[in-house]
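Report on the following structure.
Note that this complex is displayed minus one protein chain, with the remaining chains in position.
Labels run A and B following the written order; every chain starts at residue 1.
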Amino acid sequence: MEFLPAWMFLALTILLMAGFPVTFTLMGTALCFGLIGFGWSFFNLLPLRIWGVMTNVTLIAVPLFVFMGVMLERSGLAEELLDTMGLLFGRIRGGLAISVVVVGALLGASTGIVGATVVTMGLLAVPTMLRRGYQKELATGTVSASGTLGQIIPPSIVLVLIGDIVGVSVGDLFMGAVFPGLLLVGLFVFYIAVISFLKPGWAPAMPKAELDAITRRQLVARMGKALFPPLFLMVAVLGSIFAGIASPTEAAAVGAVGATVLTVANRKFSMQILHEVMQTTVRLTCMVFIILCGAAAFGLVFRGLGGDGLVREFLGSLAHQYSHNMVLAIVMALIFVIGFFLDFIEITFIHVPVLAPIMIEFGFDPVWFCILIAVNLQTSFMTPPFGFSLFYLKAVTPPEISTGHIYRGIIPFVLVQIVGLAIVVLFPQLATWLPKVVFGP
Amino acid sequence: MVNLLKGICGVIDRSNEVVGRGVSWITLLLVAVVFVDVVMRYLFKTSFVFTQELEWHLFAFIFLIGAGYTLLHDGHVRVDIIYQRLGVKGRAWINLIGVIVFLIPGCYLVISTSWKFVGNSFSMLEGSPDPGGIPYRFIVKGTMTVGYVLLLLQGISMGMHALLQILGVETVDEENA
Partner (left out) sequence: TKEKEEEKKVAAPAVVTKKTYQWRMVTTWPPKLPVLQDGCERLARRIEELSDGRIKIQVFAAGELVPALESFQSVSDGTVEVGSGAAYYWAGKEPATQWFAAVPFGLNGQGMSAWFHGGDGLKLWEETYAPFNLIPRPGGSTGVQMGGWFNKKIESIDDYKGLKMRIPGLGGKVIAKAGGTVVLLPGGEIFTSLERGVIDATEWVGPLHDLRMGFYQAAKYYYYPGWHEPGTYLEYFFNKQIYEGLPKDLQHIIDAACVETEHWVLSQFEARNGEALQTLINEKKVELVQFPDQVLADLRKLAEEVIAEEAAKTPIATKVNEAFKNFQKVVGTWGTVSEKAYYDIIQPKFSLKG
């Protein structure tokens, strides 16, 4: 009975594999374990939690970015763009994947809403990579990993939450996250470069014949034509954020309007396309948020069963038994493992309040510790069975991509992520140097 | 009997299709409202709490009322490692059992508990706590119950389709594939 929360995780993992939609599996499992653990009346709190999803203003960016992405896709602008990107970056092996990482980092620097980034890039970049003969695993892994970069590259919601709980200023955390974020970008790029060198078939360069068929002049003309829309959108979205015209959430609407304007300007607009865009936006938006409603039920039961107490007790007892560095290692491993099942908000609320005071008492730098947690939490988006980045990608990619491809594809990126975490552990200056320079000690 | 099932499925499917197409216009409205708010604030230095709240009201409306429509188009994510290897009947069995074990109880859970939550809000005609906000908070709360009723209905239709497929009287129709 005491370990009911643990059994619930196990049951969920097995039941998810059956392939029934995730949200209902979550809710059904939660209902079953809730009835065993505490009965019906506690479930009266469920609508309050779903209401929390409905009122989460930050999440409005998701339907808006979906609208933008689908509009670009349906109007054929995306295809043109990606073809050109293929020409530009396709000359070297892995070039296309590397450009995806860079775009992911840019989107991360502007918004940092994982769902929005993954959905946009899943719609636009995955089909191009597949057309260019990329291995399915590498293509999907690149997109789902790059989509999570916004979690660490500031501004980042998770850093604000952690900062609030630990009592470190948001500005310090944002500055502290800059180098670790860039480090991860660098590591992703490095991995892609190495793997495309070792496995030429996974990320092929464009055939020489195709490249030769295009004259330099044609290339420049096509680039001008195809690069204008994305640059225009990039300037519209990022520009409106950095110029202080729109909040990160609102900038998504600027992007959606921008995409529509481009479609009209290119004479690709029709009522047929508008209908398709709107209807696809509804389906993808529902997919994302109905999962969150299922997760709300699961989280409620996890707490109702005392799951957080169990974790807290365990963490508290660690502090007395081992050396400081050992405790840090165990804590990081534990967060990593729990990240397979819980989303980052749950983990932030369960772990950080218990851990932070202990770690600060140990003499670890608070900013550094917060960054470590944030990098670790970023991984939770990428780890199956319950990784939001993976779900979002599954929903927007063509049917020939299965969950299996996505799961296999993410593994190397999770490993890279662990390497990145280890580097920040070994070199705390990566997180602590910049805040001191910018804001003074 | 088979015809009755088919008839019920047809009615549910068509209803959610209509609802979904209606809701799709809200996405366009959402884009417009947020964009206009940004422009008004930047150019004319003015903004209304009413429209800022309208943004998340519309957002909540989209994902709840559109949920049944999304299920109709099999748009809710599955972990399909095993599912995709199964044939039509294997999938139908998973769907039928899933509907009975997970979907119907889950939707019933939300509908029955939210009924109380929403009823409470209706009885006091709850409004926004922020001045200038939308005074109809009870309506947006009500979309929770309505959304899950639509989801439940579509789930029942999904179960019936699965049953018909198991019985071999329905081939996988294009729309639900």
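Assume a residue touches a chain if its C-beta (ideal position, glycine included) is under 8 Å from a C-beta of that chain, and two chains touch if they have at least 3 such contacts.
Note that the structure is a prediction, hence the values are computed from the model and not measured.
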Listed residues A:Arg49, A:Lys199 or A:Lys436, member touching the removed chain: A:Arg49
Residue among A:Arg303, A:His324, A:Arg408 or A:Lys436 that touches the chain left out of view: A:Arg303
Touching residue (missing chain; options A:Leu87, A:Met129 or A:Ile241): A:Ile241
Selected residue (touches chain absent from view) among A:Ser75, A:Thr249 or A:Ser389: A:Thr249
Among A:Glu73, A:Glu137 or A:Asp172, residue touching the chain not depicted: A:Asp172
Residues in chain B touching the chain absent from view: 41, 45-47, 49, 52-53, 116-117, 120, 124, 126-133, 137
Those residues of chain A which, in the complete complex, touch the missing chain: 1, 37-38, 41-42, 44-45, 48-49, 51-52, 55-58, 155, 157, 160-161, 163-172, 174, 241-249, 300, 303-304, 308-309, 345, 349, 352-353, 356, 439
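FYI, only the chains that are shown with their structure count from here on.
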Centroid distance [mean C-alpha coordinates] between chain B and chain A, Å: 24
Chain B partner contacts - residues on chain A that touch it in the complex: 15-25, 27-29, 31, 43-44, 46-48, 50-51, 54-57, 59-60, 63-64, 67, 240, 245-246, 249-250, 252-254, 256-257, 260, 274-275, 278-279, 281-291, 293-294, 297, 384-385, 391, 394-395, 402-404, 407
Chain B - residues contacting chain A, complex: 20-21, 23-28, 30-31, 34-35, 37-38, 42, 55-56, 59-60, 62-64, 66-67, 69-71, 73, 75-84, 86, 91, 94-95, 97-98, 101-103, 105-106, 109-110, 113-114, 116-118, 140-141, 143-144, 151, 155
